[in-house]
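Complex shown without one protein chain; remaining protein chains in place.
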Amino acid sequence: MTVKEILEWAAVLLVLFGSIISVISAFGLIKLPDVYTRSHAATKSSTLAVLSCLLGAFIYFWSHDGYVSIRLILGIIFVFITAPVAGHLVCRAAYRSRVPLAENSGEDELKAVLFDGDIAAVTTEAMTKEEPEKQ
Amino acid sequence: MNNLLVLPLIIPIITAVILVFLREQIVLQRIISLITMIFITIISALLLNMVQTEGIMRLDFSGWLPPFGILFVGDSFSILLVLTASIITSFCLLYAFSTIGSRHEKMFFYPFVLFLIAGVNGSFLTGDIFNLFVCFEVMLLASYVLVALGGKKRQLRESLKYVLINVVASWMFLIALAFLYGTVKTLNMAHIAVRVAEAGQDPLLTTVAILFLIVFSLKAGLLLFFWLPGSYSVPPTVVQALFASLLTKVGIYALIRTFTLMFPLNQDVTHTIIGVMAGITLIAGCMGALSGRDIYTIATYNVIIGVGFILIGLAVGTETALTGAIYYLIHDMLAKALLFLLVGMVFYVSGESVVKKMSGIIQNYPLFGWIYFLVMLALAGIPPLSGFMGKVLIGQGAIESGSYVLLALGFASSIIVLYSLLRIFLASFFGETTISYDFRKPIPKGAYLAFVLLALSIVSVGVGAESLAVYVKDAANTLMNPSIYIDAVLKG
Amino acid sequence: MKETILLLALTFFMIAIALLLYRVIVGPSMPDRAIALDTIGVNLISAIAVVSIVLSTKAFLEAILILGILAFIGTIAFSKYIERGVIVDRKGDS
Amino acid sequence: MESLMMILIGVLVAVGIYLVLSRNIIRVILGTAILSHAVHLLILTMGGLKKGDVPLLSQSKGPFTDALPQALILTAIVISFATTAFLLVLAYRTYKTNGSDDLQELRGMSDE
Amino acid sequence: MTIEIAIILIPFIMAALIPLFYRRLQRKFIGWIVLVIPVSLFLILTTYIPRIANGEAFSHTYEWIPSFNINFTTYIDGLSLIFSLLITGVGSLVILYSIFYLSMKESLHHFYCYLLLFMGAMLGVVFSDNLMVLYAFWELTSVSSFLLIAFWHHRKASRAGARKSMTITVSGGLSMLLGFLMLYTMTGTFSIREILENVDKISEQALFIPALVLILLGAFTKSAQFPFHIWLPDAMEAPTPVSAYLHSATMVKAGIYLVARFTPVFGGEMIWFWAVTGVGLITLFWGSFNAVRQYDLKAILAYSTVSQLGLIMSLLGLGSVAVHLGYSTSSVIYTQATFAALFHLINHSTFKGALFMMVGIVDHEIGTRDIRRLGGLMSILPFTFTIALIGCFSMAGLPPFNGFLSKEMFFAATVKITKLDIYSIESIGILIPVIAWVASVLTFIYCVIIVSKTFLGKIKPDISEKNPHEAPVGMLISPFVLIGLVIIIFFFPNILGEYILRPAMASVYPTFPLAEMTPHIHPWHGFKPELFMTIGVILIGILLYRYKKYWMKIYRIFPQQWTLNAIYEKVITSSENMSESITKRYMTGNLMHYFVYIYVSFVVIVAGTFLVLEAFTWDPSSDAPVENYELLLVFVAIFASFALLFAKSRITAVLLNGVVGYAVAFFFVIFRAPDLALTQLVVESVTTALYLICFKYLAELKPEPSSRKTKLSNGLISILVGSTVTLIGLAVVNYEKFNSISSYFEDSYNLAGGKNIVNTILGDFRAFDTMLEVVVLFIAGLGVYTLIKLKASKKGDADT
């Protein structure tokens, strides 16, 4: 077995690993009780799956054709950056649109702040807090 | 190679885009659009004569030889239609100047009209079946906008239906294209013709042909005309006139082209089906025209009758009948444009669209009334007006080939045409007027100009049928002998 | 052998997609569906990568990047829609 | 594969047409979207599937898969995008002016 | 430009000039200026008489549409000359009459314009040799008569009458056109003379009889033959000069002309004989039968016109046997019927013209035409009375007026025909003279009615109150000229016969020797059956008139709703109603229905053809292999699309659409289409974003309110369409007769300098598509902009 072949095998196995993770994460999406928990499955394990898979592809092309694909690296970086943001946004949207938590969840601390209390006051407070970050 | 051939398509497009930049200068927009149309008219007249001397012209875009590239083919048939369409559009523009109103004009009315005519001209000229689809879409998109332009309640409602039906029609076109490509593996119409002939137009190819028949029938309003009466009665008058005279005709053109050039072999099946469809269309159109109580309904069903009549010519399929169909096509484009302009003007001056609720228009607007009378006679095929030659030749063709049922239906339909239009004339134009001459709404001069010019062209097409004969005969000859077209495209 | 494994991996991805499709269909909430679609997109990225290996072509690498971008844009759009019912605000929020 | 694709296309067509036959505007528009998906796949299938390599000369020496249908589909996709955009806007303008998104209520025969 | 063309064109030119210049003229001069034209035309035409009597004929051809054998060929022979003389002669008199008849307030320019148009058209009909030109003028007569009848278009009855006459005569004209076209198909020429030369060749062809029938239909509708006569009484709404012109001398005679003209072509056929004779006789009877019961003077005259036209028509029919028999010494005698027809044609024009003018005077002076309100006018209108008396006696067939001569000849012809034993005349031929005789009795009765009810008896009080007086001299000139002719012709019929009728006979019987066909007309020709018949007519007529009230009841046998007019109206209204209900039934405005029509016809026509032609083939052996994951992907796509059907919220639907879109994109990847995959992905996402943006303005999905049945049938339709596509697709996949042209594009680098084949196709080989598709996109963008920005103003603009 040459280095090339080893690398190819590594790539293939990475891909396989990714696919298995992906299935697991899909099962997570099916099985987990509410949207907030499901988003864990979606963002975390799926990202892992796709990263390993892309890495596999990168390695494969590198070893097979000697081709360093900038696009694949970019893709990896891109997924790496965007997946958490997307997960964050969806969860926030879910919460704001009052999708209920699973029954066996712990305490919902935000609820009091966001929906039960004086909404205007809370939000302005939140905004003043975020002000410096914004610049 | 003849670059003139692309001008009827490209000039309107470029002008239209330029007009988008000149949005606020309405007068400039009017002048430029009119000049454009006149220019195209001249170009197409030039082309028509060139075809007579030099034979069928073609323009291979980027110089790629057929069947690989896209090309425009100018034979007498297509250029005649381009010429007619350009003339009609110029006249309609004259009408539009004085009637459409600055609200529309600032909302890119002229660009859309120019896009429409570009699509129409492209459809007539193209020699590539997929390009035909694209040209259709240019035309359709422009027509979608024009139908909805104005945003009235009724208008939006009907245009929604119009758009949806046409979306489905385009979808079917794509299906047909897919199957066509799947079978003959080429897109050039002449090349398709060669390959279809090679395969002897076997059952599968005939099925594909029938698919095209359905697609183009939807566009032409042959049998599948349900969308037409609603959508043709809502947009502004000029747009109605343009639609009535151009849009269905593009479908008819496509039908004629398809079944004379690409799939001419299995006529027992295809032409029989076309004949049956044309017959049903005529009957349904006649019933609609008879049942109509308002001017728009009557006018739109007359469009349907016209479609049925022209396609009798195709169903019959002899050279005489096709000559007649071409004559009638030209006539129908002119006459329907005028009819819709007039009907719109009736609505404008009387504020009514129900026939029985108005009367005596002719007393305040004599010229207007007589032009209506003229177009009525022309549509009924009374000689020596424009409808006559087409009717005679289609009739002759039908007799030659023994299609008596179609013949009877076609001739009976012209009585219904006359009857239905006569009803408008007698009820709305004749009779006592309730409005005194001084209180009448004046008809704008531009509108009169358009009426008179269109009326003159109807008369001159009828009286001067001979001057067209050489072109029409050549067109029909090319249709009957597709090898002329094929050789012009694929050889040399 | 490698090919078989890769095809197996593809099959796994498809299974995952099918499962996610269940989530898209069943919901129950909109964010569930949005997440599921996003994850389908992510899975497709992987799948395209694998297909590229199988076909040994680099033609689809752009597609991977594009799909990453679009899944992101789509998710943002969905979440914004779910949150506010509007995707594009008219005025600045400050 | 071709047969399988044809079955898929048939199913998509059936679904699309069922949606197009709905009374709700949104369903109808979604139906047209499904229909256009179906027809794009159809054109591709008609060119033959997996008959060659990706049509990039830089990637392979051939044989290539049929490139022409791909070009056609590209054009078709763009056109259907343009139409859909227009259709959507038209639909909501109609809804706002006519106050209904039910095509049966948009018949428009009685209220004139 | 020869004189013949000028004769036809001058009326048209004048008709065109009048509307242009009438404002500059004093109103009273218009009529006089117009009068110049028919008078001069008449004079010009009289110069033809001697030359044509010598057997000359004049023909000139001007090319009109030579490509289709349509040329403007004029041809003047004896037959056309008779008609043209009538047209211009009576035309002059009518215009003279109308100068005094019409009030200055009427729109005279319209009237004279129409009248001249009509005159020109009639001249065109009789002078045209080319069938198409003849047809053109024929329809022009219909149109101009429409305008004349609707002259007082503010009256509802005028409009209705005009519509009826136009509808019926134009329909007849169309059927005639069909007949002409059939003749053309058989002979290859539109020239009547050339057709005549080919009669032998065409009479055996299958189209011969249809052409005959169709042309006869045209003639019958124009000449108001039963059952198409119904337009004529209604056409009496026209001003009286128009009635006098149209219905005595011209328009209705066009059918006669046509029949006479085509006798040499079709006359040899049995069906021609029976159709022309039979219809003529029925019309003769029916017209006179109905005339008796009318109250309106004009209506009586209208029905009498119908009846007299039937008489002429039946004579022409009787004369046609001579064509069948061919020339022999024994057959010449049958040509006399035609001679009588032409003779009566002239006579009818004279007395009927006079009578119409008489009625016009009565109407003009007294203000009514209702015989129930008239009476005793003899003393007030003595000259008018003279006109009426002479005209009616002539019409009734009494000596010493010209009607007597032609009526006698008519009887003679009917009697003579019974002796023939062709066409199974021997069995029912005896009916011919019987019907003729009965009709003549009725004719006699209504003639008496006209005279007695109007002019005899006591003056009704409401008339005498108005203090009416005799018409001005100008109005009397024309009728007096005509009744003068009535008398002159009686005494010198043979001049007419020699110079005018005989040349016409030559046109009808070109193969017969001319000299034998001109009988010498005698007022007295011995005690022959016809004389007894005339005496019988008078005696029985007087008797029946006396006891009119006893037998008038028979008119009530026919219920009102079964008259032809009522049937005509019923047919029209019921066909309108039926069309409306049918049209409304399928034109629902519901888009779903329209889609159903489209798909059903798609399935029926396409799948029908596909199955009938047995085009289906399926051979999966050459299919590309299917991998597991592809199968799964297919299932994903199918499930996603199915789920779309049941989506309850629009977001779900859009998401599912996105899944399908992603699946399609992945198919593009699998099938090696990178550009497509890219485009599909981007477009899919942008479209989804568009949906989301637009949802702001749209309502949430509701469950479909359609009934279960609708859903089922919709489902069935969609499955049918889907399977049609699949089946055809399967067959197409296996169709491998040709190689794709795209192998050419694989050389793209050398040809177009690009290594991406798809892109070179888009950017170079098929760049034109791309250019237009960009335009499409641009239009859509601009369209969206206008849709949103241009909203209907609240007040709503009437028209734009």
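Every chain is named by a letter (A, B, C, D and E) in the order it is written, and numbering of its residues begins at 1.
Throughout what follows, a residue touches a chain if its C-beta (ideal position, glycine included) is under 8 Å from a C-beta of that chain, and two chains touch if they have at least 3 such contacts.
Simple rule for what comes next: contacts and distances are computed from a predicted model.
Taken from the listed names "Hydrogenase", "Na(+)/H(+) antiporter subunit B", "Branched-chain amino acid ABC transporter permease" or "Cytochrome c biogenesis heme-transporting ATPase CcmA", the protein name that UniProt assigns to the chain not shown is "Na(+)/H(+) antiporter subunit B".
Within the full complex, the chain left out of the display is in contact with A, B, C, D, E. The hidden chain makes contact, of the residues D:1, D:68, D:85 or D:106, with D:85. Interface note for the absent chain: among E:227, E:468, E:715 or E:763, the touching residue is E:763. When you scan D:8, D:21, D:44 or D:74 for touch with the missing chain, the hit is D:74.
Touch with the hidden chain on the side of subunit E covers residues 674-675, 678-679, 682-683, 685-686, 689-690, 693-694, 697, 752-756, 758-760, 762-764, 767-768, 770-771, 774-775, 777-778, 780-782, 784-785, 788-789.
Touching the omitted chain from subunit B are residues 1, 3, 6, 10, 13-14, 17-18, 20-21, 59-63.
In the full complex, subunit A makes contact with the omitted chain through residues 74, 78, 81-82, 85, 88-89, 92, 96, 119, 123, 126-127, 130, 133-134.
By our rule, only the chains that are shown with their structure count from here on.
Of all chains in the assembly, those touching subunit B and also subunit E are D.
Following the contact convention of this document, no chain is adjacent to both subunit A and subunit C.
Taking the mean Cα position of each chain as its centre, E sits at the greatest distance from subunit A.
In this structure, the chain pairs D-E and B-D differ in their number of contacting C-beta pairs, and the larger number is found at D-E. Centre-to-centre separation between subunit C and subunit E, using Cα means, comes to 70 Å. Counting partner chains per residue, subunit E shows two or more touched chains at residues 584, 587, 589, 591, 595, 670, 672, 674, 725, 729, 732-733, 740-742, 745, 766, 769, 773, 776, 779-780, 783, 787, 791-792.
Each of residues 20, 25, 28, 42, 45-47, 53-54, 56, 68, 75, 79, 82-83, 86, 90-91, 93, 97, 103, 106, 108 in subunit D touches at least two other chains.
Chain pairs that touch, as defined above: A-C, B-D, B-E, C-D, C-E, D-E. Residue ranges of subunit E in contact with subunit C, taken from their complex: 627-629, 632-633, 635-636, 639-640, 643, 649, 651-652, 655-656, 658-659, 662, 665-666, 669-670, 672, 674, 677-678, 681-682, 684-685, 688-689, 692-693, 695-696.
Those residues of subunit C that touch subunit E in the complex are listed here as 7, 10-11, 13-15, 17-18, 21, 24-25, 27, 30, 33-34, 36-37, 40-41, 44, 47-48, 51, 55, 57, 59-60, 62-63, 66-67, 70, 73-74, 77-78, 81-82, 85-88.
Residues 8-9, 11-13, 15-16, 18-20, 22-23, 25-27, 29-30, 35, 38-39, 42, 46-47, 49-50, 53-54, 56-57, 60-61, 64-65, 67, 69, 71-72, 74-75, 78-79, 82-83, 85-87, 89-94, 96-97, 99 of subunit A are the ones that touch subunit C when the two sit in their complex.
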